[in-house]
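Note that this complex is displayed minus one protein chain, with the remaining chains in position.
Up next is chain A:
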Amino acid sequence: MGAEAVRVLVVDDSPVDRRVVELLLRAAHCGGGGGGAAPFHVTAVDSGKKAMELLGQRRSNRLSTSSPPASADVSEQAIDIVLTDYCMPEMTGYDLLKAIKALGSPNPIPVVVMSSENEPQRISRCLTAGAEDFILKPLKINDVQRLRKCSGVKPKTAMVQWQLPLPVVCMKKKWKF
């Protein structure tokens, strides 16, 4: 049996970046995930405001039913991880990160921030606010593994509910080929 899908909410105001990330995540499963690698199910929105609306909607869906029906569309289920750009108009990725952490759930959704600017203060700020990781754009295929780890979604053979915040990881590697 394959691994359970990792449901990623991608938030980026750039249509190019949304598309690139979406296809990267799909390709990571098909290309090199290995037998137990979790596929990604990607939902992409272009603003922090839409991200919060979607997260609120999914949360209401979960609370209104005692348990999700077996046949529930994966697109309607909860989000496992949010991957957000930092620089966005109106609501930045940092604002979105704080808003998600303020939702006050016992199992806060992990948030990974991405940015094209390698600014130590920005990175530090996000990690202090509770981001699981900070990835430099443009995203590479190797960055996908970090996302998978941050999501906490385990293969079906070891179903563990993600409860505790994962250790903070600050990596500023530049992958070279």
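Here is the rule we use: contacts are C-beta pairs under 8 Å (C-beta built on N, C-alpha and C of every residue); 3 or more make two chains touch, one makes a residue touch a chain; residues count from 1.
The rule we apply is simple: contacts and distances are computed from a predicted model.
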| item | value |
| --- | --- |
| Among "Translation initiation factor eIF2B subunit beta", "Histidine-containing phosphotransfer protein", "ATP synthase F(0) complex subunit e, mitochondrial" or "Sister chromatid cohesion protein DCC1", the UniProt name of the subunit that does not appear here | "Histidine-containing phosphotransfer protein" |
| Footprint left on chain A by the chain that the document does not show | 13-17, 19-20, 23-24, 26-27, 30-31, 87, 89, 116, 137-138, 140-141, 176-177 |
